[in-house]
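A protein chain is absent from this complex, but the other protein chains hold their places.
Chain lettering (A and B) follows the sequence in which the chains are written, and residue indices restart at 1 in each chain.
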Amino acid sequence: MKFVHFLKGSGRLVTQGGRAYWLWMGALLVAIAIGAAGYTRQAQVGLIATNMRDQVTWAFYIGNFTFLVGVAAAAVLLVIPAYVYQWKPIKEVVILGELLAISAITMCLLFVLVDMGRPDRFLHILPLIGAPNWPRSLLAWDALVLNIYLAVNAVVVIHILYRGFNGKSYDKRVVVPLVLFSIPMAVGIHTVTAFLYNGMAARPYWNASILAPRFLASAFCSGPAVLLILFQVLRKATGLDIKDEAIWKVAELMSYAMFFNLFLLGAELFKEYYSATEHLLYTRYYWSGIGTHRALVPYAWLSLACSLAAFVLFLLPRTRRSWLGLNAGCILIWAGVYIEKGMGLVIPGMTPDTLGEIFEYTPTANEWMVAVGVFGIGFLVFTVLVKVAVPIMSGAFHSRAGGTAPAGEVG
Amino acid sequence: MTPPGRSLPVLPQASGEDVPAADPSRPGRRQFLRTALGGCAVASLSACGIEDFFRKHLHELSKDELARIVARIEKKASQKYGKNVTVSTAAARPGVQFAYGLDLSRCVGCRRCVYACVKENNQSRQNPQIHWIKVLEMEKARGVDVAHADAYYEAEKVPRPGHFYMPVQCHQCRNPPCVKVCPVKATWKEPDGIVVVDYDWCIGCRCCMAACPYGARRFNWAEPDLPASEMNPVTHYLGNRPRPRGVVEKCTFCIQRTRAGLYPACVEICPVGARKFGNLLDPGSEIRYVMERKRVFVFKEELNTEPRFYYFYAT
Partner (left out) sequence: MITTRTHPAAALLAVLALGAPAAAAASGSGPAEQAPEPRQVKDPEGDLIQAKPPPFSDGIFPCSQCHQGKGDPTRRTLGFHDEIQEQFDHDSQNRWCLDCHDNARRDVLHLSSGAEVPFTESYRLCGQCHGDKYRDWRAGVHGKRIGHWDGQKTYFLCVNCHNPHSPRFKGIAPEPRPRRPEEMKR
């Protein structure tokens, strides 16, 4: 019965809010409606509604998927200080990182679903009913680890929130092993996704050992950015006590990751431009175009500029601790990594294709619509989860009026 | 030589990939449960596509289930195209290892192989237009250099002076990267060497297309448009039967022909005899003659795919 109360209470929380909240929710619902319209057309006509063709078979959807796997993995940047180092300022807010992970994984799974030619056959990847190709197929591994990571985070979050709702602290025996397990899982999901690309000898742009470290570095330097913005919003909107130190520490960790991200990029560029084999063609397509084919060039340099600017802003304590500098840096790094890991990874890997043909891909309106819808769903999930979690964390949402919820001990 | 027909031996296990086939005479618990559930499901649901939804992988089907599935496919296709469509499930013959030779000193780039293949294998014609064979025009001065190849050449007459032509299609690799990456085992290597796709199992993720170094795989980006008048009704389950949308397809060495002992369509149509096909294990075959006497090379050999498709120069 308590659980029903919990659900009912959560429902009430989600449907109550100020103007800003409703504007935000309205925008998300519009985005989802746009996505539904886009996907309906795509489902009717087929994937030919996108601009993907035999020459470029993975593009906008998979690029978004790759970026979002990184965002999901970034929760680990909160989990390690909170649970391994027991650092209180972050321990109070680590659950928000887990909520982000859940939302990001949801978006990842949705992007895979909209990219599939036969989503009606998703059962084929399940064990027992289907025929998953273990252990050789990285995509089968990816499906497994993403769902395990989602399950781990979901179990931890539901446990902590429900316990908090009942005024109790979470059970360490349940949460701590799962949370510690989620650390290698976070590294695992992104490594597996990197290996998916990395293992393809047919695509020299991807077939580099540096891909897995690059993925992790770019994940850790960009994923938490949305959390930093969220923390500031929550402090103002709900009075939740999030210490400055927590925010600055996360920003500091991100700045190290940004450095590593830029260093690995430099290492890759050196290898390509110095050895200058025929494989340089893909890197050149991205940074300077080939002949008249220059569609990605402005984005390549924009991404680099954003990442560099964000790095400087986050590196210098003065700008890191200024709210303008911090937020500007968050937006810049999200933009930079979104381009670098989305279209900037997938498209040059396939341009030129294996037989030398250059097909310049740009997303169609249909693809934009579907992507907007998926992001809408992801942010909606995140908003709903946060709307329920924060009152539990602050003690405002609990099973008994007057029951004391140990504030600040949730998560 | 048996004509492709309705005799239905269950397709044997794929070689090289771990796909333990359930033994119908010794059902395990999983098999029993599935059969029991399946029996109930079939009785009530076979009229609609639900049976397809809960289908098992091809290698786990019993003879009866496969026969039923094939009969359904034949019926639907015959209705759709107004012809007597047959879907063979002919298995690979023992003692056969197919290989293909392509004589670069002879190919003139006329593309007749491309269109013979399209007619034989029931490809989508316009949106999307699917050609399993791609002919690359390259300059003799540069040699085999795909970065400067052109598949869209147009000319009054071929061969154009100073150019040579290299057709590319599925190489049926012995070490196929596409088979490795498929998440649902929808594509595998058959014992006679042909790499096949089960169009009713493929989920359309296109990972295999990313993994193929030869750009050999094609995707049905929309419902294939195959005019009924041009449909070839003699088909194979793993070959040229009409495909649904959202799945991957590719050259199968004309499995519906070659398992019946015939040459592939591209071999027969080539006006200059640039294409050679046969059983590598047969010392008298043309392909063996080529391998033993001609200058043979493998495309992108450094990727270790070990293809069954060999380029050679006869002169």
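Note that a contact is a pair of C-beta atoms (placed from the backbone, for glycine too) under 8 Å apart; a residue touches a chain by one contact, two chains touch by 3 or more.
All figures in this text were calculated on a predicted structure; none of them were measured in a lab.
Which chains here touch the chain that is missing from view?
Hidden chain contacts in the full assembly come out as A, B.
Quick one: say which of A:Ser10, A:Gln55 or A:Thr354 touches the chain that got left out.
Checking the options A:Ser10, A:Gln55 or A:Thr354, the one contacting the hidden chain is A:Gln55.
With respect to the chain omitted from the figure, which of B:Leu61, B:Ala77, B:Ala90 or B:Cys110 is a touching residue?
In the complete complex, the chain left out is touched by residue B:Cys110.
Touching the hidden chain in the full complex, which residues of subunit B are there? Just list them.
Looking at subunit B, the ones touching the missing chain are residues 1, 3-4, 103, 108-112, 114-116, 119-120, 126-129, 131, 134, 151-159, 221-222, 232-234, 256-258, 260-263, 265, 267-273, 275-279, 282, 284-286, 289-290, 294, 314-315.
I need the residue numbers on subunit A that touch the omitted chain, in ascending order.
45-46, 48-49, 53-56, 359
One rule holds for everything that comes next: only the chains that are shown with their structure count from here on.
If you average the CA atoms of subunit A and of subunit B, how far apart do the two points sit, in angstrom?
A distance of 38 Å separates the two centres.
Using the touch rule from the top, collect the residues of subunit A that touch subunit B in their complex.
Listed in rising order, the residues of subunit A that touch subunit B are 45-48, 52-55, 57-58, 112, 115-125, 128-133, 136-140, 143, 196, 199-203, 278, 281, 349-350, 352-357.
Under the stated contact criterion, what part of subunit B meets subunit A in this complex?
Where subunit B meets subunit A, its residues are 17, 19, 30, 53-54, 56-57, 59-60, 127-128, 134, 136, 145-149, 151, 168, 177, 180-186, 201-207, 209-215, 217-223, 244-248, 303-304.
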